[in-house]
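Removed: one protein chain of the complex. Kept in place: all other protein chains.
Each chain carries a letter (A, B and C) given by its place in the written order, and its residues are counted from 1.
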Amino acid sequence: MSSQMGKQITITVFGESHAPAVGMTLCGVPAGERIDFEALAAFMRRRAPGKDAISTARCEADIPEFLCGVTGGVTTGAPITAIIRNSDTRSSDYKGFSQTPRPSHADYTATVKYGGKSDMRGGGHFSGRLTAPLCIGGGVALQILARRGVKIGAHALRIADVSDTPFDLAKVDESTLDALAARDFPTLSPAAGEKMIGEILAAKREGDSVGGVIECAVLGMPAGFGAPMFDGIENRLAAALFGIPAVKGVEFGSGFAAAGMRGSAHNDPFIFEGGIVRTKTNNSGGVQGGISNGMPIVFRIAVKPTPSIAKEQQTVNLQTGEAAALTIGGRHDPCIAVRAVPVTEAVAALTILDILSEVQ
Amino acid sequence: MSSQMGKQITITVFGESHAPAVGMTLCGVPAGERIDFEALAAFMRRRAPGKDAISTARCEADIPEFLCGVTGGVTTGAPITAIIRNSDTRSSDYKGFSQTPRPSHADYTATVKYGGKSDMRGGGHFSGRLTAPLCIGGGVALQILARRGVKIGAHALRIADVSDTPFDLAKVDESTLDALAARDFPTLSPAAGEKMIGEILAAKREGDSVGGVIECAVLGMPAGFGAPMFDGIENRLAAALFGIPAVKGVEFGSGFAAAGMRGSAHNDPFIFEGGIVRTKTNNSGGVQGGISNGMPIVFRIAVKPTPSIAKEQQTVNLQTGEAAALTIGGRHDPCIAVRAVPVTEAVAALTILDILSEVQ
Amino acid sequence: MSSQMGKQITITVFGESHAPAVGMTLCGVPAGERIDFEALAAFMRRRAPGKDAISTARCEADIPEFLCGVTGGVTTGAPITAIIRNSDTRSSDYKGFSQTPRPSHADYTATVKYGGKSDMRGGGHFSGRLTAPLCIGGGVALQILARRGVKIGAHALRIADVSDTPFDLAKVDESTLDALAARDFPTLSPAAGEKMIGEILAAKREGDSVGGVIECAVLGMPAGFGAPMFDGIENRLAAALFGIPAVKGVEFGSGFAAAGMRGSAHNDPFIFEGGIVRTKTNNSGGVQGGISNGMPIVFRIAVKPTPSIAKEQQTVNLQTGEAAALTIGGRHDPCIAVRAVPVTEAVAALTILDILSEVQ
Partner (left out) sequence: MSSQMGKQITITVFGESHAPAVGMTLCGVPAGERIDFEALAAFMRRRAPGKDAISTARCEADIPEFLCGVTGGVTTGAPITAIIRNSDTRSSDYKGFSQTPRPSHADYTATVKYGGKSDMRGGGHFSGRLTAPLCIGGGVALQILARRGVKIGAHALRIADVSDTPFDLAKVDESTLDALAARDFPTLSPAAGEKMIGEILAAKREGDSVGGVIECAVLGMPAGFGAPMFDGIENRLAAALFGIPAVKGVEFGSGFAAAGMRGSAHNDPFIFEGGIVRTKTNNSGGVQGGISNGMPIVFRIAVKPTPSIAKEQQTVNLQTGEAAALTIGGRHDPCIAVRAVPVTEAVAALTILDILSEVQ
């Protein structure tokens, strides 16, 4: 079940960077859900490469073709499969990595696991390219969630040493997410965005790359979803988010900062607000005991710097058993964290929709 | 499947703080595995409360009774069930929280989800008490793993503002874990441990609590286990670790620090060492593309400060709809992170053993 | 996941014939469900051995002890675990079968799979004894289903060559099931029941055993549950029913008789009856395309004759590699099909309750 996730509503992701196509199948989506294909295309453009100086020059139309599960723009209840043909691939860029594995890539582990039989051109099934089908499914999930009052939005909280304004855990609301959606670069502060772009371009000029942190909020999640101990909201979101290539950490609410806090400061006092139970602060990140409490679900993921860099690196030649120097050609994002912002929303949407499908 | 995890080797955790018993069932453990009950008891004592000034005064023998799946100290291949009777419970300590939910506890979310029918005395099924059965299963898993050359050890990397010496990601080895095992307090640096105890007692005196970070290493994991995209080692460990109450974050290798690093510094160069492929650094935390690479798997979890504190807190009365002040009596750890150290090892062991059971 | 089944509501069965206990854990049962322990005990007595001349003389109280998940007779939403201590076991009866496997028992396959480490005394985890925990969980499920308007009842349709009156597929109703429930021996026709007992006792006198067919009806199942292609009602019931030891076949509605029918006779014409869509006949057995259609779900299972017989049998000595004659002592039902009637209801109840828990 390696490339599948979900319980009631599942996504199966398939494809390889240099195979004829990538795609996905969504099972369990209710019948009668209208899909706005234009909105979906707009969402996918946010992930698409080649749209500015800071991302890879690989140019892909990324228009998904729906093969089944949708008629007249409305879901039928049957599995929904959509594919994207791979057109602009330059296989020669990626020759030879199976013998001299790229540092911090999956070349070596894939070689061990698949006995050298995996098609690792362009990263194969490990490629960031596979986040495109995640965005098809996630884009559909976002539309369904929106009709149920659940909105999801993410921003680049940090790139290199530059930080954006963090979400106010207890007060992040739709207007915050709307403001984000209007930006070309996904930061709340345009100035921070400018600085981040500067850092990314500086790294690119030096043949290097930078990492980042993405912060994501889920608004409108009703209280009472998720189940202890291993089926809670954090368990399931974390399991899904680590499926995004390059993610090194996941935290909810206060996250790692909780370690340095006293309980009296960390605890979220309950209050009544407009007849509804809320918490004054939201260090819990909207989840208590694995179950949603009606507050915004806020989490952050750490994204490592793109491992494909132009600078020469040290590796080994698996055949000769000798050290080897490696220079990676091809086109690569100097900062995958930026394009990972909509992917984070997509993965969150798929997981939250699945959790909402549990019987109450 | 809320209280179950695993694919080939599953654990089902059952029980409530004030029910007759807590326990667990392990399914899928191979036949013929000897269980060292004394070693298991010693492992469970590391989690047991009441052993010193810094943990809750609740005193439990915590000797598991094995009901099936083991004959003559050897597993039979059938499901293994073990239980611990709950003896020392003082229900009156926990009266009334269903109406005035404790901040940052599961009282409120459980009330929403279970319609007020859940038995939340002592935290019910959400209680830290449920980590005892996790340690039964995890303790068995640790013994099986040790016979297969896999060792797991964790330490309190940080408590409040005090930090222990971190693991050297690329060099942590058995001698490190052996040194840890010899300590009463789980730190590499005894001095750091002393300071941590000081911080914990200081918080306790003030009716407060502190959080922490636990770091854990898995040694001897062969390369090639785990599968992309959603069945990788990080996905599965993270999903399991968030099942430990109070965990707010999980990170692997460089973790959140990766956000501030350049790719050239973060990438782990491959080297040959003793005829084996290794990496010079280990920012990957032993995992690349979701698959183990043969290096130590190192991860960290953030543990929030104990939500049960003696200080008066603000909450609401769910019946009257009015604000309410709350003072929590009973006995509570001022820092659950310390007792969570062996629990982390247990959960890691269960997950790693399960992953190792996949067909290669 | 060998001894677990279910998706939303799962049962984990544990125990061995000669272990300290057998038991089960139900996960996912909603909070607030009252359990009538007397009704449960009455249900379990229907399965209990030693109650008449035709079943094994082994006498077991079979009173389940609930360890958690229930407070004041009401479910809490947490996992429900109940156990039955094994008291009356005579291990010496079962010595030696690991070397000379009993024909058509699991002795040989268990030896191969578990390397001779399984505890096969009394059949170990393969024993019919394990149907007792199934009846605990199933008995609870039956009570919950009854409150939702779903009733389940089964009868011995055939024992040896004697047949009971079959259910009228389209008209079986609660009065049919109530009549069955009033019988000591589970047949609609008391005369058929008498004859069956005669056949069973005749076989017993000859040191032999007989098989049978059980027919079961699920009434009140609303239309629209179950999902194609592999998650339909038949898929899930069949998978569960083959978990009952000795089951050799499962069929729905017309079943194998469908092979000899013309489509014009087999098709179930739709009719309106009291404003409700029904079918005139019910060869579909209440399921079309894997989804319930509102008609009674009727299925049959074939139960082989008890493999443990007093007559001498031929086997092999696995150590010497030579043919061996085998005489099985101990106490055995000459017809397990009779006691399997309530077990069938239990397994059906667990599966139907799980299916009803899917989101519509």
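Convention: a residue touches a chain if its C-beta (ideal position, glycine included) is under 8 Å from a C-beta of that chain, and two chains touch if they have at least 3 such contacts.
Remember, it's a predicted structure, so these values are computed and weren't measured experimentally.
**Q** Looking at the whole complex, which of C:73, C:198, C:289 or C:329 touches the chain that is not displayed?
**A** Selected residue, touching the omitted chain: C:289.
**Q** List the residues of chain B that touch the chain left out of this view.
**A** Contacting residues on chain B, toward the hidden partner: 7-8, 357-359.
**Q** At which residues does chain A meet the chain that is not included here?
**A** 1-4, 7, 10, 12-16, 19-23, 25, 27-28, 30-32, 65-69, 71, 74-81, 83, 110, 113-115, 117-119, 124-125
**Q** On chain C, what residues meet the omitted chain?
**A** Residues in contact with the chain left out: 1-5, 7, 13, 101, 103-106, 108-110, 112-113, 125-126, 130, 158-161, 203, 208-213, 223-225, 227-232, 234-236, 238-240, 242-243, 245, 247-264, 266-272, 275, 277, 279-280, 283-285, 287-294, 300, 302-309, 311, 313-316, 318, 321-323, 337, 360.
Assume only the chains that are shown with their structure count from here on.
**Q** If you check the contacts of chain B and chain C, which chains show up for both?
**A** Touching chain B as well as chain C, we find A.
**Q** Just to be sure I understand: the centre of a chain is the mean of its C-alpha atoms, right? Then which chain's centre is nearest the mean of all of them?
**A** The most central chain, going by mean C-alpha position, is B.
**Q** Sort the other chains by how far their Cα centres are from that of chain B and give me the top one.
**A** Using the mean of the C-alpha atoms as each chain's centre, the farthest one from chain B is C.
**Q** Note whether the interface between chain A and chain B is symmetric in residue numbering, meaning over half of all numbers used appear on both sides, and answer same or different.
**A** same
**Q** Identify all positions of chain A at which a residue touches two or more other chains, and write them in rising order.
**A** 7
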